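The complex appears here without one of its protein chains, the remainder shown in place.
Chain nomenclature is as follows: A, B and C, assigned in order of appearance, with residue numbering initiated at 1 for each chain independently.
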Amino acid sequence: MPSRTAATQAGTAAQGLLPTDVPISLIDADARACSDDDWKMPDELRLLKLYRGMVLGRRFDSQATALTKQGRLAVYPSARGQEASEIGAVLALRPHDWLFPTYRDSVAITARGVDPVEVLTLLRGSWHCGYDPYEHRVAPQCTPLATSALHAVGLAQAARMKGEDTVVLVMLGDGATSEGDTSEALNIAAVWNAPVVFFVQNNGYAISVPLAKQTAAPSLAHRGIGFGLPGLRVDGNDAAAVHACVSRAIERASAGGGPTLIESMTYRIEAHTNADDATRYRDQHEVEQWLARDPITRLRRYLLDRKLLDESKIDALDAEADTAAAQLRERMNADVPADPDELFKDVYAEPTTALRRQRAMIDAECRAGAA
Amino acid sequence: MPSRTAATQAGTAAQGLLPTDVPISLIDADARACSDDDWKMPDELRLLKLYRGMVLGRRFDSQATALTKQGRLAVYPSARGQEASEIGAVLALRPHDWLFPTYRDSVAITARGVDPVEVLTLLRGSWHCGYDPYEHRVAPQCTPLATSALHAVGLAQAARMKGEDTVVLVMLGDGATSEGDTSEALNIAAVWNAPVVFFVQNNGYAISVPLAKQTAAPSLAHRGIGFGLPGLRVDGNDAAAVHACVSRAIERASAGGGPTLIESMTYRIEAHTNADDATRYRDQHEVEQWLARDPITRLRRYLLDRKLLDESKIDALDAEADTAAAQLRERMNADVPADPDELFKDVYAEPTTALRRQRAMIDAECRAGAA
Amino acid sequence: MTIVAETTSSATELTMAAALNRALRDALADDERVLVFGEDVGRLGGVFRVTDGLADQFGEARVFDTPLAESGIVGTAIGMAMNGLRPVVEMQFDAFAYPAFEQVTSHLAKMRNRTHGHVQLPIVIRIPYGGGIGGVEHHCDSSEVYYAHTPGLRVVTPADAADAYSLLRQSIESPDPVVFLEPKRRYWNKQQVVPSRGDDLGRALVRRGGTDVTLIAYGGPVATALDAAEAAEQEGRSVEVIDLRSLAPFDDETVCASVRRTGRAVVVHEASGFCGYGAEVAAQISEQCFHYLEAPVLRVTGLDIPYPPPQLENHHLPSVDRILDTIDRLQWDESRPAED
Partner (left out) sequence: MTIVAETTSSATELTMAAALNRALRDALADDERVLVFGEDVGRLGGVFRVTDGLADQFGEARVFDTPLAESGIVGTAIGMAMNGLRPVVEMQFDAFAYPAFEQVTSHLAKMRNRTHGHVQLPIVIRIPYGGGIGGVEHHCDSSEVYYAHTPGLRVVTPADAADAYSLLRQSIESPDPVVFLEPKRRYWNKQQVVPSRGDDLGRALVRRGGTDVTLIAYGGPVATALDAAEAAEQEGRSVEVIDLRSLAPFDDETVCASVRRTGRAVVVHEASGFCGYGAEVAAQISEQCFHYLEAPVLRVTGLDIPYPPPQLENHHLPSVDRILDTIDRLQWDESRPAED
């Protein structure tokens, strides 16, 4: 009871929940290995997988942007520049884990194995979620910001209740951390000790709003301690570091250690979406500084320096990425016949009388239109 | 840009935002002065004011509970045991400051000068908010938890915009900190550097739910740093310490230093309201431990020890409190005629046609009923 | 996971609160995927004692208190349902469900449709709603329209203890998300209840037969409507009373069949009239029974004001007298010219 005892516990418990002063980094901006006693460099195989994932991811991303120009996608939010975060995090997941992505995380979803055409269904406009979330354990891409953080906590907790070894990785943007739902999710996850990893891609902006207008905190990772979970900060353009952090957070959660909050410091190179004009709110100079920190170049140089990669492998990977992109372009060029009957199918498990009537009306209209 | 610079700034900025390991205390549970280099004991006059406020507050509180038994109040949430927090905080406000109270803070509101009958209007059931919020700068008592934290931030920020020296004190419970609105308010207040003091009375329970099910954080005051505002923790049964903390937070805000989060560690001696049965979820033993830390006894002993108070003054104050309670009882025994016309008056600035029609219907019904 | 077969049970006198408690208890016993959680639903048994004893019987793993966060409660329930569980969550009072509104409208209601049926969310959100208990502000809202207007949600509200049991059981078994609105002023009304699941979710019930006018109500005002029908009988008018039970979907068939017989209809509810549920009922009757109507469909509803304080709530709530007055206005006198 009396407060001094409580206080001492508080002091002790606070240990280990604050982020380090310097973001965790394993390969620095000049492609040199950083010495960090606390963190181990992923092995060669992993590093090559990360590199491959980023190359494929970026090519997919630029193809998707191209598809908006051809009118094949209504809109596309690019993750260019964030590949180390996207890929580093998603490749840390084990098959039984779940991913809860946002609209920006198509790159991560395809890396998880979801058919890119199914991923782009939402943005193509033929349906909402184009894939079966259970197939690869990827939740629908979430647009209402921060709401999926709670779903992630619930799914993770249910897994624990059922005795399954499932960890849930939920992706959030820096802007989304200002929504009440993010805080509720952090709090509930910590109280329940749920196996969740909150992965915040701090890309500097929420559409046009820079981080400084979003938070006055020393870092977003500092939010962890106030809810009782550890907050880590990682160089989000360093795929090795991101991968190491997320992997450890998953291990920890899997071992019953509870949730972790990770802030991944990165940058959105493109505008918010193809429909946005970023020159209205930021300097090209800033973009260029970040281009110099490109996550793919960085890992490529590191791997080249260590002869883990050579020009022919690089070319082969680029060719693989081009082929995948060409296939995607081709498949996206096919028109999908949108069937109005679909509208009524899954509103309820069984269509109501009213919906059956409305379907009949649409059917009649379609027949009249066709006639 | 590069993360190490950012990190160093973060490290520096984080200084001073974390609460002390031990809650701030000036008079300990045994009524001894604690030595604390950082905090100064309020002067005699203040201490006597605090004592008087607590005595009047407790008498008001027990009178209100009695009124529920006589059917004069629908319900009453008692603040018994929390007087040091209620009074210590509210007496720190200057005339131009604002108070945003909850349903539990009737004691604070009366101490601010609002007529107790007007305070009890809500719980008596004759109208919602019974007082003019502008008269004493006290917002309506807030029931939807945490929502008023945002109003407080808005009002405070508006005052700054208008160049007024107004600080806003918003009261919250420990349970309310789990609501998204609390976090949104902390965040926005810090980003705007708004002159607000968030005063959380951690009384151990949200109705039946103990703190351990509400948060896993080392303390609620730790929530500050993640939003970029300082978090303080104070012994909430020590009126002197509460008063010192809140006073300093108000000074700081008034001087442009921005918001502060204060967690006041106290205990709800009574059930959640008279309608609640606390034996269903907590031990009498726990209650007794806290009774031994009674805030009024503690300050009385301190003042007696220093001869700042004597038995005759104590008796006089008790008599004053009894008189006030008797007056309150009497005034609450008068039936208030509730006028149905009031229903329609302030829905809009001008009643709509539909409301005029509805009023006519009610008038006709009343006439028919009276006839 | 095993589903225990339903045991036949005999009639017991139960309050609505007890019947709901029994329904939760039986659902928890029958299906281990069912969970009950919310604010104060554990050790305390809920502020209305609807979950009394459940945590003791089924353990804290299945019946538990959450942190105080309604969006959090619904949001985590969604995640749990995605993972195969069947959460039954409680919002402590009507107005305290509003923080969860985004989770309800943008996710709970839409998930099945968004995912082409891959993800279903068999969640029940229990909400004590409405007034008549002398509650202070924010404790008496009738919020049914917010949910009924949102496609993808079922909205169910029982009017008595027997329905409370069977509709809650069916709601928990429904593959669709259900907003289950409990009329708190009927919590303590007693009745003989045979706890049986039934198989009529979505159907209205004719509570009392009649030939002259159809009274349509749901939730708290059903009892008021029955009293009014009784009183009207004394005055020589035969009143049919329909209890909707399911607000979404709406059982227009039962309602319209009745009105085609009686030729007159009055809709009764507590919520404010403007854009209230009664508007939909009146509009559908007016459209589907146009040539059968002897008089316009009238509505007896709450006033278009925020829910009033306890001392004035009697003016807001549909009363027997107001229903009788309204029935009187249904143009019975052939010789009287139309008022409009």
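Here, a residue touches a chain if its C-beta (ideal position, glycine included) is under 8 Å from a C-beta of that chain, and two chains touch if they have at least 3 such contacts.
None of the values given here were measured: they were computed from a predicted structure.
Chemist: Considering the complete complex, which visible chains touch the unshown chain?
Modeler: Among the chains that are shown, those touched by the missing chain are A, B, C.
Chemist: Given the contact definition stated above, which residue among B:48, B:66, B:324 or B:347 touches the chain not shown here?
Modeler: For the chain that is not drawn, the touching residue is B:347.
Chemist: Which one touches the absent chain: A:25, A:63, A:178 or A:247?
Modeler: A:178
Chemist: Using the document's definition of touch, tell me which of B:128, B:252 or B:301 contacts the absent chain.
Modeler: Per the contact definition at the top, the residue touching the missing chain is B:128.
Chemist: Going by the contact rule already stated, which one of B:22, B:93 or B:139 would touch the omitted chain in the full complex?
Modeler: B:139
Chemist: In the complete complex, the non-displayed chain touches which residues of chain B?
Modeler: 127-129, 132-134, 139-140, 144, 147, 149-159, 161-162, 168, 180-181, 184-185, 187-188, 191, 342, 345-349, 352-354
Chemist: Which positions on chain A touch the chain that was left off?
Modeler: Looking at chain A, the ones touching the missing chain are residues 74-75, 122-128, 143-145, 175-176, 178-181, 206-209, 213-215, 276, 280-281, 336, 338, 340, 342-344, 347, 352, 354-355, 358, 362, 365.
Chemist: Write the list of chain C residues that the hidden chain touches.
Modeler: 71, 95, 98-99, 101-102, 105-106, 109-110, 113-114, 137-138, 141, 145-146, 148-149, 151-152, 248, 250, 260, 271-272, 274-280, 282-283, 286-293, 295-299, 303-306, 338, 340
To be clear about the criterion, only the chains that are shown with their structure count from here on.
Chemist: Can you work out the whole-Å distance between the CA centroids of chain A and chain B?
Modeler: 41
Chemist: Could you work out how far the Cα centre of chain B sits from that of chain C, in whole Å?
Modeler: 36
Chemist: At least two partner chains per residue is the criterion; list those residues in chain A.
Modeler: 180-181, 184, 187-188, 191
Chemist: Mark out which residues of chain C touch at least two other chains, giving numbers and ranges.
Modeler: Correct list: 66-67, 69, 71-72, 99.
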